[in-house]
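One structure is given below, represented as structure tokens, and several questions about it will come after.
For this view, one protein chain was removed and the others were kept in their places.
All chains are identified by letter, namely A, B and C, in their written order; residue positions are counted from 1 within each chain.
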Amino acid sequence: MKKLISKILNNDAFGNTLASLISIFLGLIVGLVVMVIFNRAGAWPGFLVMLQGGFSDGARGIGQVLYYTTPLILVGLAVGFSFQTGLFNIGVIGQFTIAAYVAIIIGGKLSMPASIHWIVALIGASLAGVIWAAVPGLLKAYFRVSEIISCIMMNYIALYLVNQLVHDTHYESTTAMSAYVKKTALMPKMGLDTIFPGSTVNSGLFIAIIMAILVYILLYKTSFGYSLRCCGLNRDASKYAGINETRNIIIVMLISGFIAGLAGGILYLSAITKNYKISELFINEPGYSIPVALLGMSHPIGIIFSSLFIAYIIVGGSLMQGYGFPVETVGIITAVLIYFSAFSLIFKNKVNKFALQFSYKESQKTDSFKNE
Amino acid sequence: ATAAASAEEAAPAAASETTGGGEIALLISAAGTLDDRAFNQGCWNGVKEFGDENGLSYMYYQPVEDTVEAQVTLCDTAVKAGAKFIIINSDQFKVAASKMITAYPDVTFIIFDTVPIDDDGNQVLTPNVLAIQFAEQQSTFLAGYAAVKDGYRKLGFMGGMAVPAVVRFGYGFVWGIETACKELGLDDVEIMYNYSGDFKPTPENQARAASWFQGGTEIIHVAAGPMGASVFAAAEQNNGVVIGVDSDQSAESPTIITSAIKDLETVTYNSLKAWKDGTFDGGKIVLYTAKENGVALASMKFKNFTQAEYDDLYQRLADDVDGISSAIPTDTDYESPDQIPLTCAKLTYVE
Amino acid sequence: MQHITKIFPRIVANDDISFQLRKGEIHALLGENGAGKSTLMSVLFGLYVPDGGRILVKGKEEKISDPHEANRLGIGMVHQHFKLVQVFTALENIVLGVETTRGGVLQMDEAREKVDALSKQYGLLVDLDKKIEDMTVGMQQRVEILKMLYRESEILVFDEPTAVLTPQEIDELIKIIKELAAEGKSIIFISHKLDEIQQVANRCTILRKGKFIATVNVAEATNEQLSEMMVGRKVMLQVEKDEPRVGEVALHVEDLVIKAPGLSERNKVNHVSFDVRKGEIVSIAGIENNGQHEVVMALTGLMPVNSGKISLNGEDITDWSVRKRNYKHISHIPEDRHKHGLILDFDLANNFILQSYFTEKFCNHGFLNSHSIQNYSTELIKQYDIRSAKGPDTIVKSMSGGNQQKAILAREMDRTHDLLIAVQPTRGLDVGAIEYIHKQLVRERDNGKAILLISLELDEVMNVSDRILVMFNGEIVANVFPKDVSERDLGLYMLGSKVGV
Partner (left out) sequence: MDTITFIFHQMLNFSIPLLIVALGGMFSSRCGIINIGLDGIMIIGALASFMFIRYAEGYISSQTLLLLAILVSIVSGMIFSLLHAFASINLKANQIISGQALNMIAPAFSVFVARLFIGDSIISFKNTFMIEEIPFLSQIPVLGDLLFKNIYLTTYLGLLVLWASHFVLYKTRFGLRLRACGEYPQAPDSVGIDVQKIRYIGVLISGGLSGLGGLVFVLPNSTNFNGTVSGYGFLALAVMILGQWQPSKIFFASLFFGTLKTMSAIYSGIPFFNTLGIPGNYYKLMPYLITVIVLILGPKSLAGPKAEGLPFEKGMS
């Protein structure tokens, strides 16, 4: 029995999960305190609503949670994947934006049968993401330019370029947004609309989950993934091992851009009224990519859960408006939760330490522990 | 400690069962801000005034994103929290609005700047909704006309984005200038015209306005909500003057010589009052023009242009003397400002 | 130090160790890799808080909670891994922490005078304005010593100071250490090299697996006794090997030139040519930074060459990629096991397949075959007696240096190759581990493989190799057989004072 506990405690996934849960828990406590400061009367019911998240709004709520989860998984994956291989693709925002445009233009301008229209639009979007990510990738690989700075630049270029292109090519002037995409280009619902009526969730969710699994397999089960992780952990040793880092940098950026592009495409093909808003501000969703990736410990499966969590809080937080918490307070509380998620690493270490001590004591009792 | 809470203080009994929600709910778009120094704020001021006077709680709501599903969810949240009167202040809601008004026939709605439409694009006007629009072009017509009469010869228009309301502001301004120019027989009047592409106060927008003032522009009419602040700052540093927009912005900067307003505050207040009094008359579209006192110039600080001249002009607009108000072009008349046929003023359109 | 105990997760690094240092003595600390020497010293220096025991300095019990406290008590330490900021100059490194300032503004000139005086007094010549990254290891060590002297420490700890030095440098260091002791400073000297301990120390304390074994007077103990106490069994200090059965030329290097990064400096490798035949161990001796590093980098493909030709078994491999060379041709035990040799955050199994993860053995159609990887690892671990807590799943970071080195050795030996390049394969390892590695090298030679050994340690060079090349200033200045030269002569070649190709 004790052995079993010790084994569970020493399990990495368990440690990660427990650590994330602890940090989330602490974040929620602080969030509650913040809410009490803001609005004593509404704090507790509002907090409960946030905790219930999507569940407090029935099937539609759950559907919305899953809908918001979809792009978060993908942008989180794009960043997390790059992290694991030693790069920091902060350019997800730009890749996402440019992909959104391509999806909108293919979905809005071309005419195709429903069965292939959305697929073509998605492919186009992903390719746009790939192209946008290729620039920092190539710059890093061949010109030793920090991907952080080139990604920031590419983000702004994407923003202004797309603002202009949307305006020039597919624009609804009454709302300053992109015009509608055609119904044939919308992501198929695949029955999700009957399970979660009134929500925007669609087959993009499946694509996101499949991508997460694919990335997991790629990273941990294939030789190519092995070489990528080598580069991420020890550049010199990878060189020593004959791993072609230049090529890996480029491929990683391309894959990362592909995933980010997919996210942009799926989101803007989700609903007829989900349109690109011309603005000097970056799109919201990719802004969550870093927290999602890190809260999920950059692990593809972890990212699915961290996305679910953040989407859950987004939905719950929005419902808090009914309890006297305007959107800004929701923003603060979400940010507090994310701040605390940054501590998951230290909790992870604490959990590990505890686990080690536990098994050390156990083994001392049975005298099976030996030095070295 | 929110607005709703302060309303609670005024009327604790009314708000107690809703724990923070409001009987009057203002819905704004995901991309908007409440204190935008423009339409949202004007509307909110009307709500606050009425709510405080009548002991009704109020609250504003913003969706997670501007999709129909999210907007409908938002409306449900508001109704669940006790909303009886809902103000929709964004044309982004037009599809969602049609679903809201049919889902909640007992709740009263007003919607600004647009008309609810269903999925197929047909107008939906149930008796519990009033769609309210303004003739923005008339208020800026006044401004452009007054500025030229006051002696300005180089004028500029900076819009946020070419959305219909902003375009109407712009065209009206241009037409006001043209009209005054013709009346005075001037040949040296120049207009710079630009949509900056956003509504934010940024160094870029400050620099653009500064460069206009630097290049000789004497007065700029800015119709871009919060972005106005950048133009005011540029005016302060470059001895320029500015015409504000939407609501009376004179407190923002000493450089503001007047504001071209559409009176959302009063209209909101009056609609609420009608609802309270049981005289709410829904199911239709109302257009507020000079005739209905829906538009005006506020806090005029002109050197030469007098109140009497203003009153006279306003009356002519209200009565459409010689077709003066019907001649003002609106957003649907021309695609871009350089297509407006001007015989007197010269317009440079900066894309 | 009395009853010091320090527990790390999974390991009791110091188990009730008592240790006494007398004033003016040189006290050696001896023990296998992972015996707990560095840990004990880190406790003394305030880097670790011990889980038990106490420290007395001059009879007074002291709580040493951080290095600052240690400094205050006159304890100074030359760490095994130098604690120097690479991009700082020597002077900046020396004054760091005890800067002379006026109103917070650095007064480097005053410090410079003091350091100059010290370096003259002890003959520790160092270019104070040179950056650490441009210095040889020996030079860096001098900076570390100056750091201690500058702080006027009375108790000086040297953690494996000789592991990276040439014989001449070692001689000099020993001279300095003795001088310091003569002045009344007390010195703790950690080394795996018994000869050195014999040469320098008065007493010696031996640790084994975290436990105190004994403190002996060095004069009364033989090397054999010491090593037996340390390892717990008899150790062969001399490498046993037969005459080599030399075959045909395996590696042929012709007129190799590698330019230095800057324009003005001379070539790092200057028209070097040599052969290594099958079945022989050829070593390249030399003081660090004389071009050996670059030769290895060129052979393994990690650095481009400017001109010249490298061929293996008659095939020109000059333009081959690293991977092509790795694959079935060259094995390489790298100089820096943490930088190049291992991925510290991976487990053992993943480290074993570093160069061969893509081969059919471990990979089908691009997918890793975890079953065969696991089996292979278990086999290697058994075969090479690699000690690790969780077998193939042990994260390499958590293993001791000796076992990390064994893991690299196992991997490189096991890979198919014609040529094995071993760079400092025994650096920092204890005698037991060294013996083992040397045996493996000889076995490999006897299997008919060509072996190129690069070492800074003359002992090793003399003991293990069949033929010795000496590099100086980017050129090969000697090509001799061990039996024909003395260590002294080799030292002279290495210093460039003698040429004998």
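Going forward, a residue touches a chain if its C-beta (ideal position, glycine included) is under 8 Å from a C-beta of that chain, and two chains touch if they have at least 3 such contacts.
Bear in mind that the values here come from a model prediction, so they are computed numbers and not experimental data.
Contacts of the undisplayed chain with the visible chains, over the whole complex, involve A, B, C. Touch with the chain that is not drawn comes from one residue among C:11, C:26, C:70 or C:437, which is C:70. Screening A:157, A:195 or A:301 for touch with the missing chain picks out A:157. Only one of B:49, B:118, B:218 or B:252 touches the chain withheld from this view, namely B:252.
From the set B:111, B:130 or B:192, the residue in touch with the chain omitted from the display is B:192, counting the whole complex.
Looking at A:49, A:295 or A:351, the residue that reaches the missing chain in the full complex is A:295. Although one chain is not displayed, its contacts with chain C can still be listed: residues 38, 42, 45-48, 66-71, 77, 79-81, 83-88, 92-93, 95-99, 101, 104-106, 147, 151. Not every partner is drawn; the one left out touches chain B at residues 1, 3, 33-35, 37, 192, 194, 196-197, 200-208, 210-212, 214-215, 226, 229-230, 232-233, 236-237, 251-254, 348, 350-351.
On the side of chain A, the interface with the absent chain consists of residues 38, 88, 135, 139, 143-146, 148-150, 152-154, 156-157, 159-161, 163-164, 167-168, 280, 282, 287, 290-291, 294-295, 326-332, 334-336, 338-339, 341-343, 345-346, 349, using the contact rule stated above.
Following the convention adopted for this analysis, only the chains that are shown with their structure count from here on.
Among the chains present, the centre nearest to the common Cα mean is that of A. One simple way to say how far apart two chains are is to compare their mean CA positions; for chain A and chain B this gives 38 Å. Centroids built from CA atoms put chain C at 76 Å from chain B. In chain A, no position touches at least two other chains.
Within the complex formed with chain C, the chain A residues making contact are 221-224, 226-227, 229-230, 233-234, 236-237, 239-244, 353, 356-357, 360, 371-372. For chain B in complex with chain A, the residues that touch the partner chain are 1-5, 8, 18-21, 31, 34, 59-70, 72-74, 76-78, 80-81, 91-92, 95-96, 114, 161-164, 167, 197-198, 200, 202, 331. Residue ranges of chain A in contact with chain B, taken from their complex: 37-39, 41-42, 45-46, 57, 60-61, 64, 67-68, 163, 173-177, 198-200, 270-275, 277-281, 284, 314-315, 318-319, 321-327, 329.
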